[in-house]
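If you scroll down you'll find the structure; I have some questions about it.
For this view, one protein chain was removed and the others were kept in their places.
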Amino acid sequence: MSTATNDESRARGKAPAGERIADWADGRLGIYSLAKANMRKIFPDHWSFMLGEVCMYSFLIIILTGVYLTLFFHPSMNEVEYHGSYVPLQGQLMSEAFNSTLHISFDVRGGLLIRQIHHWAALIFLAGMFVHMMRVFFTGAFRKPREINWLFGFLLFVLGMFTGFTGYSLPDDLLSGTGVRFTEGAILSMPIVGTYISFFLFGGQFPGHDFVARFYSIHILLLPGIMLGLMVGHLILVFYHKHTQFAGPGKTEKNVVGMPLLPVYMAKAGGFFFLVFGVIAVIAAITQINPIWAMGPYRPDQVSTGAQPDWYMGFAEGLVRYMPGWEINFWGHTLVLGVFIPLVLFGLVLGVIALYPFIESWVTGDKDEHHILDRPRNAPTRTAFGVAWVTVYMIGLVGGGNDIIATHFHLSINDVTWFVRIFFFAGPVIGFIVTKRICLALQRRDRDKVLHGRETGIIKRLPHGEFIEIHEGLSQEQLHTLTAHHQYEPAEIGATVDENGVERKVPAGEKLRAKLSNAYYGEDNQIPKPTVEEYKEITSGHGHH
Amino acid sequence: MKKLSARRRHPLAALVVLLLALAATGGLYAAFAPAGAAQADETSQSLKIEQGKKLYEVGCASCHGTGGQGSSNGPSLVGVGAAAVDFQVGTGRMPAATTEGPQVVAKKNIYTQDQIDQLAAYIASLGAGPSVPTKQDYDPAGGDIAKGGELFRTNCAQCHNFTGKGGALTKGKFAPTLEGVAPQHIYEAMQTGPQNMPSFPDTTLTQKNKQDIIAYLHAIDSPETTQPGGMDLGGLGPVTEGLFAWIFGLGALIAVAVWVAARTAKAKKS
Partner (left out) sequence: MPEENLPAAQDHPHGAVSVADEEHPFSDPGLPPHEHRIQDIDERAAKRSERVVALLFTISMLATVGFIVSYVTIPHDKSIFVFPIGHISALNFALGLTLGAALFCIGAGAVHWARTLMSDEEVASERHAISAPAEVRAQVHADFKQGAKESALGRRKLIRNTMFGALTLVPLSGVMLLRDLGPLPGTSLRHTLWAKGKLLVNMNTNQPLRPEDVVVGSLTFAKPEGLEEASEDFQNEIAKSALMIIRLQPKDIKDKRELDWAHDGIVAFSKICTHVGCPISLYEQQTHHVLCPCHQSTFDLSDGARVIFGPAGHALPQLRIGVNDEGYLEALGDFDEPVGPAFWERG
């Protein structure tokens, strides 16, 4: 070690400046050890592995543009009269928040562009997180050792929703104000504490004079601060665990195959930031978003039809729209189930997906590390559950847009609502069953492909007149890829009778687990993958087609 | 069952499944769509009648009764006034077929303005009602745009949306878009309250108020209106914005990601 240092000192006089700066930093920060571990870190290439980057970059874009917007935005609800350059609002009374948003949109050069980039990036950020989360879910990437990172990601998604919602509320326009009013109603519906929480949040009665300032510090400081921390943690864990990869030749649970961080991945990932930013900037140049000037300043006695939140809250909006109006009065109190049940369901639906990794590992008893991804078809029950969950989510989105759907497809809004009410229950069941059947069918096809080869589409006539389709055998690479997944046995309930013949009490949890485990790995719930013996028997025996 | 399995492999199987799915979707749509599409009563166009009463007897009396007293098929027209006739006939809503859907929609107007005036005069003679407004009443140039905006948000936006794009009502009824509707007709609609729209008589929404609203609509909802930020995506708010963000925003980024992650073409295989 010391000799190396001496060598370096001797060479220092001639070393290039960059190297000398690096040496200087290493002496204080130890960057060389860090670089040694990470500079040539391997990342596998697959488009779906870049979804997380879409999220990270749009988050960075949101922070950059958001900082710019804070330079001009006034988070205040003081009433002012508008005298800016947008004629249809001149002379109107409005809050300073709305006034300054108009100022950004019409009188700050480039202000509208930054506002639109900020808002488009937010919608894309949330959409990206949703798709990224589904990619991780359907490929089983959340399994050990990545459960904690799954939770980090989930928290980022939920916090992103609330950061988005508070941001959407800041301009104090008629649309967002209606959304805030809904929030007040939802908070009021909470038993016992609702009224108090509402008065504390709004500084008294709705709308009060405080919520913009309070949402502002939540929107620009509290939530993004937490999210930034979680995102860094998420990234550190991705580096630490190393990325997962799909099965394939040369890819094992013990390695990761791909391109090194320096230079390929750095160029690709670094370039991708600019690509994401560029695409969002172009969208913001040609597509208008949230034209608050058209909506006007918020007044609690005014409203517009088509009052919807941004898409990521659409699922909650849907739950509220198709819930029947149940209300129970007792002993001088009111239980507002019509609003409170959707509020609870909102948490439950999100909670189920957050806890899924733990539920699955409990059911299946799988405690191994997994770095090779599952193909969704090879985990039919998980995939079916995921589709059922997405179905519930999408039904919520449809319900949240029921009025727009009704007018644009010439349907009755009441029928759309009833459709959604029924499919809230039926949709996930149908989704589950259909997906599972499709997965099993795909497993059968994989099995056929391994054993009988690929259908070439070439028809051959044999000398005695028979027609056969030529099947082309798979290469060893393909055979390996299709058979690399591990198939588990369902968990058994241990002997119900002990060695002395006395009946053993089986705990209910164990029974449930055995049942669920059977649903994952039982006889009809996965197609046994072909064995080498089967393969050899078929390939060696002639005359089989 | 075996046969079915075999046919599933057929090259056309995917097409058949797709057609079946489309047929099922169409069927489902038909089941949910409110019945009946508007059909203009073409027969009346061929008859040239000079007087309003004669026009009325041919085009209107079958539903509204021979003296305008109304029937089970149409309301009484006594006292609706000339403005109502000018709106209903001028926008093509009347005459309507008896098999209209949830509500009578605007169609191509089949009367000349002279004929409409004759009809209006006849109806006005049945009982006093709002008269047809003059250009001075509704000229957008004379209105206060900002005041009109405030009035629009109080009285109109709840059904017709922020920018007059329309919206849903109960059981398949809807508030139509205000884009491209003549100022005169907007004025008359406010005054007379056609179909399920409530009326906003001069006693509660003055002539000046109405003119302000028309001026506002003219400023924000005409083909020349500048949408500073770009395409307005139908002016429907977050639903279309969300769809756009998913399909074109995330869609474009995924397309870019596919390019970034794809293998570069190999020398031998190209």
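For clarity, chains are labelled A and B in written order, and residue numbers in each chain start from 1.
Following the convention adopted for this analysis, a contact is a pair of C-beta atoms (placed from the backbone, for glycine too) under 8 Å apart; a residue touches a chain by one contact, two chains touch by 3 or more.
Keep in mind that this is a model prediction, so the values were computed, not measured.
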item: Sole residue of A:324, A:463 or A:509 that reaches the chain not shown, by the stated touch rule; value: A:324
item: Sole contact to the chain not displayed, among B:89, B:145 or B:205; value: B:205
item: Options A:19, A:472 or A:498, residue touching the unrepresented chain; value: A:472
item: Hidden partner chain, touching residue among A:69, A:201, A:313 or A:345; value: A:201
item: Touch residues of subunit B, complete complex, unshown partner; value: 151, 154-155, 158-159, 167-170, 173, 175, 193, 195-201, 203-206, 209, 223-232, 259-260, 262-270
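We take it that only the chains that are shown with their structure count from here on.
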item: Footprint of subunit A on subunit B - complex, ascending; value: 29, 32-34, 101-102, 145-150, 153-154, 157-163, 165-172, 174-175, 216, 219-220, 227-233, 235-246, 248-250, 252-254, 256-258, 260-263
item: In the complex, subunit A residues that touch subunit B; value: 45-51, 53-54, 87-92, 105-106, 112, 116, 120, 123-124, 127-128, 131, 174-175, 268, 271-272, 275-276, 279-280, 283-291, 294-296, 299, 301-311, 314, 400-404, 406-407, 409-416, 419
